[in-house]
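Okay, structure first, notes after.
Of the protein chains in this complex, all but one are displayed in their positions.
On to chain A.
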């Protein structure tokens, strides 16, 4: 296990390094300068500015300087936000995105599992059909459409929850629901299919034959086995929810990281682009690692380290 972990961590670092390198050079290929007032500056002025920011150096030198800084935990200072260190900028913004993403993930998966399980147990009844219709709608309606509807009807017309903003828990509810519906629908469909399969397998029949009650069979055997494949889904959900909530963040005025990222690309804010890319990338590799470990723990058939097999 330790050897496996060390190996995985080595690959993680390698991945991060490659991503940093590729991003850096791709980014340098984008036309234009990082100066927001570029349209009004003369060439002479730009040269002076380039000198101030070290942008007149050859790209490979800039690259070495950047990598060296990053190794010391220095992501540089933002161009859009004058004098703000990128690490502070990300730090201030990441929290909201992570909180929103986690809340949506928990809500989506928990409710999704419940609905999926009920649908599977009541297979073929009105409950099943309702769940299916709900899932299809949930999966096919884009979350920003839902967000606007929730905001208008629940926020403005009914006034149950704040229309927008961040800081109080009540303000997180509507964006959480809007974000959660996609994973919720997907989880529900997934669990239903997986559980219907499990319910028709031999060992369930055996359990019933042994005289176990229906609830016991479902709780001890069917549910447990249906949940295993879900672990593979949760990893990508987590990443997608934390990184992909840009539109929802904008609609509900959530001070998240998604919009910062897009803005930094549009304005050629090099240090911020690199910083956020690396944070995303780090989040992704860590989540993948955790998923693999958890997968191995809950399903003994999967071995993490071949040498132990």
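Methods note: contacts are C-beta pairs under 8 Å (C-beta built on N, C-alpha and C of every residue); 3 or more make two chains touch, one makes a residue touch a chain; residues count from 1.
Going forward, contacts and distances are computed from a predicted model.
Missing from the rendering is one chain, named in UniProt as "Peptide ABC transporter substrate-binding protein" (options: "tRNA modification GTPase MnmE", "Peptide ABC transporter substrate-binding protein", "F-type ATPase subunit b" or "Protein translocase subunit SecD"). Remark: the omitted chain is touched by one listed residue; of A:135, A:151 or A:194 this is A:151.
Against the chain not shown here, chain A presents residues 30-33, 35-45, 48-49, 52-53, 80-84, 88-89, 92-93, 103, 106-107, 110-111, 113-114, 148, 151-152, 155-156, 159-166, 168-171, 173, 219, 223-224, 227, 250-253, 255, 259-260, 266-268, 298.
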